[in-house]
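A single protein chain has been omitted from the complex, and every remaining protein chain is retained in its original position.
Chain IDs A and B follow the sequence of writing; residue 1 opens each chain.
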């Protein structure tokens, strides 16, 4: 779980994912010689800070977003949310501005406006993220940003044995999106890929529990095509991978952008459930991580 | 009105429109030999569950959505809305799961959360739709899902005499859309079509009444280009088809997706008004159905 911890510790709020891009490019360059398939790596100007890996003759793409929630420094000591952070008074936030590294504390006024408490003023526009406290116990991993560093981890594990497929590391997912439309365009136009799996983290709820397997999401705010969801459930059954069926009315993902893109993508969110979403203490059961990696490995073969 | 009743009875909630697709493909295959123009039919993998009919040299496309509102079974006896259903306690809902056909009742708790009442548990993710009670009286048709089975009926009636044009049967309209972007791409790139009519059903209101003609919608939540709306009004005047001008601040349609697509589409919503929208008792005046079909027939010639 060393790699997962490293991923969690990278500062990459929506709109400023460059450090995650650089870490992943370095990691992929170093590791891919040990992978079964040798992917072509696409990045650079035409891709902003996103990365695409292409293995063999792809039919299905995995989307794992690189960005995290956080805060932007506004005027005085005011903070604006990036995405939907859910943190308590006193939470430690970290970042860096023209004067150097920052470790400050989150505060709220009575109207729940967010502020920082720090010995000096922080430059306008500076992004702050949760300070990481990574906890690896017998059954659980607990840390900020398992959403979606665990989704990335899953994609990198699946990459080790992947023969045919695309892996997309995307940006801005937590704050309005915007990269998936041209990434979808690229993989559809290049390789006619039109199946996608959203490698992201969902919620423990009254119907989805810790340790009972990866969640296959039948819907969230968006409704994927039922015929495609059924195919995924059939693979999980056939391959005997533990899974849970999720049915939600809220929440969204990179799947939403595939749904509304001008390409006929089928998509489904498949991911481990977590407690304490968007807090510094996101918690996932290790069994669910294992079944997530297992199911993705089968899906990339069987779909 | 037998065809309209058949259309209303088909279970096709957003995301699971496959039965409507199959019904329409069968109907079109059987009927098109009696039509003046012989359309090319586009469907299959590249179109998910949508259908496109191309007649002659098209300039204008009709969009009629196939999906309906409904409910998804969540956990225990909970229901989540598909689109915006508006039904009372006790409404009969139908569907099917792994154990067989379902006819259950809609209930609400005091916070207006929806539940089903049924003798057994229903599979997660099962879609339920209103049980149809189709009423054909002297002046009115009353049934669930006139929105948008009447929009489909209109398109099929117009198809009988259509020389040049495209008819698109679309999906997901009631729940976030997502198909129109690639359907718009296809018809624009193939035939340079950039005019569209939204064949859908609107509301009886303080400005739009039963029996006074099809509504030409000058705006809803979205504002179509005024120059195009004016052209449509001019055709209605010239061809002496009864019509009413609608001006709304809310509501949306497939037109919204054409508006924001990366293609320069002009669009206008033109449809009969109904009472009791999104309830099991949608009600439309027969005169308005007639003027809808008449106006579409002229528009496809004159635009």
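Here, contacts are C-beta pairs under 8 Å (C-beta built on N, C-alpha and C of every residue); 3 or more make two chains touch, one makes a residue touch a chain.
Bear in mind the structure is a predicted one, so any value in this text is a computation, not a measurement.
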*Which one, A:37, A:178 or A:211, makes contact with the chain that was left out?*
A:178
*For subunit A, which residues touch the unseen chain?*
14-16, 18, 45-49, 72-76, 80-82, 124-125, 127, 172, 175-179, 181-182, 184-185, 257, 261-262
*asked:* If the hidden chain were put back, which residues of subunit B would touch it?
replied: 194, 205-207, 218-219, 221-227, 229, 245, 247-249, 256, 259-264, 266
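As a convention for this text, only the chains that are shown with their structure count from here on.
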*Specify the angle of rotation obtained when superposing subunit A on subunit B by their C-alpha atoms, rounded to a multiple of 5 degrees.*
120
*Between subunit A and subunit B, what's the gap in Å when you average each chain's C-alpha atoms?*
36
